[in-house]
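Some notes on the structure that comes next.
Here the complex is missing one protein chain, while the rest keep their positions.
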Amino acid sequence: MLARTADNLFWVSRYLERADFLARLIEASRRISALPIAYTAARDEWKSVLMASGADETFFDHFDIADEANVTAFLAFDERNPSSIRNCIEFGRANARAVRTALTTEMWEGINSAWLELKKFETAHREAGRIDREDLIGFLEYVKTTSSLYDGSGYRSMLRNDAYYFSRLGVYVERADNTARVLDVKYHVLLPEQETVGGSVDYFQWSAILRSVSALTAYHWVYRESIKPWNVADLLILRPEMPRSLISCYDNIVRFLDALAAQYGRQGASQRHARNIKRRLEGASTGEIFQSGLHEFVDEFVNENNRLGAEITEQYLIG
Amino acid sequence: MRASVQFQLQVSFAEPVRGLNQILRLTPRGFDSQEVRDWRVDVLPDATCRRGEDAFGNIVHACSHDGPLDSLTVTAEGLVETHDGAGVLRGLNEKFPLDVFLRDAPATHADRELAVFARDALANEADPLGRMHLLMGALHKALAFAPGETEAPRPANEVFAARAGSARELAQVFVAAARALSVPARFVSGFHLGAGEVGEAGPHHAWAEAFVDPIGWIGFDPALGFCPRDAHLRLATGLDFFGAAPRRAACLGAAREDKRAALSVDAGRQASWQIQQ
Partner (left out) sequence: MTFQKAIEPMTSPCFDEMNGGESVSPSAPRALYDRVARWLENSPPGLLDSRRQQAEMLFRRIGITFAVYGDKEAAERLIPFDIIPRLLGQDEWRRLEAGLIQRVKALNMFLTDVYGAQEIIRAGVVPADLVLRNPAYRPEMQGHRVPHDIWTHIAGIDVIRVDDRDFYALEDNCRTPSGVSYMLENREMMIRLAPDLFADHRVLPVENYPDALLASLRSVAPPHCPGDPNIVVLTPGQFNSAFYEHSFLADKLGVELVEGRDLAVRDDVVYMRTTEGLKRVDVIYRRVDDDFLDPLAFRPDSVLGAAGLMGAYLAGNVTLANAVGAGVADDKAVYTYMPEIIRFYLDEEPKLRNVTTWRCREPDALNYVLDHLSELVVKEVNGSGGYGMLVGPHASKEQIEAFRHKLKAAPEGFIAQPTLSLSTCPTSFPGGVAPRHVDLRPFVLSGAGGVRIVPGGLTRVALKEGSLVVNSSQGGGTKDTWILETDAATR
């Protein structure tokens, strides 16, 4: 297939996955920031949200205070934020439109409807001059639905060939990045010594982390106990049955890269590198990770994951 | 004059480019007052240079390079013998009816101001040859020749309004003015072999040709103010600069490039020329 088509498919998936993540992140943070101060140690919740979304630097070019109104507006609708939800949908749709024929009708109509919805929302928003909370919640719901719809209809309707593999790779490379970013920003509340501060204070932080990657229910099913920080880290890094864990993402990345290699009859740097990352995750344990530093571990992962993205681009998407 | 001529262009990219395509019109054709021997065009790194002929009869080399490429050298060299033919072209095979050389194009479009200037320049001269000489003289006088070539010359109107331009820009103004007078005209790119005469213009030079009934095609050099002499080595012709450009290139991966071009003319090699004859 055309290298550009593959590139577009890869990026549509990334953009939609990112939009979905941002929507969840905003929702989880709204909950936490609404708690009475006594219940949470977090004073700069919205700042950490910005960091997790990777938008902290650009944000302060335009705003002074990281409060709910500013951050939500910036993450959800701001054109100046390259990875705001609206830009994710705008770019995602532009990428999708360029490769319409590689998408199934359902996938295209899903993302096109989301874009039309966004336009409607933006018009209403422009006319009202402010973002209505209720509308915002509705919009975030819509974004999540769109992402699921795209994902699901891709899963149901796409031919299992390179187009599908690139589309999936985009999902998992982005998802791994998102999970790692949340861990990176919140690592301090997951460190064992933080527990001495008193469980209940960080409890809501932990559940917020789980919520932001939609893993709260999963947590209870996996551990059958109340939320413990090391379990949160374990779940999000090492649990293969948890679909947003780093290891699960890499299971899939390796699988789809191998499928590409099989179809094309040729391996490359990205296959080798992905396998390498996966091996390291498989060999790791929570104990070791905490010992050598959660922050360092996650940091390195983010870099390796980015490098893999660059290798996939070099190997397939430039042509 | 007889000379061994070597043109060399060196291009280096700030960052390696991923691929490059170029076409070169660096091979002079022979005609009555220009004889060409042992001419070759070469590129480094090595690539196939396919020699062909374009619709206007120019000899064109086309080549493509796969990246990464951080530098590129183009060489054109050979032996030439030129004569002062007062600019008259004889012995060239013409490919097109004259109407083609009256075509209007953005680069050689004459606006009202330029057209009026051209008409006024003719005074009441009736002789077609005299008229073109008057036109060349008037342009030479009105427009300052500013040596130094730009990659893409400005359109004729702009140059005329600015009253100054490079050789290729002045040549396009002449072409535009002549066509405005319904005289078929075309652009010529070439080298100027005489040292010093063209200032620091670099190796490239450009002039124009007009069809003068009944003599035929005659060269006019509005930058220097006279018809091409034996120091004018004619490379290619076209409707405007773009059709006769000595080199057109496009590369993949935008990159800043640094270009150095040099022309060495060795009239002392006459001896070897004679031996070859």
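What to note about this one:
Lettered A and B in written order, each chain numbered from 1.
Keep this in mind: contacts are C-beta pairs under 8 Å (C-beta built on N, C-alpha and C of every residue); 3 or more make two chains touch, one makes a residue touch a chain.
Bear in mind that the values here come from a model prediction, so they are computed numbers and not experimental data.
If you put the hidden chain back, the residue from B:5, B:139 or B:249 that touches it is B:249. Residues 19, 21-23, 48, 50, 52, 54-56, 62-64, 66, 95-97, 99-100, 102-105, 152, 239, 242, 248-250, 252 of chain B touch the missing chain (whole complex, contact as defined above).
The set of chain A residues touching the chain not shown comprises 1-6, 94, 97-101, 105, 108-109, 112-113, 116, 162, 166, 260, 264, 266, 316-319.
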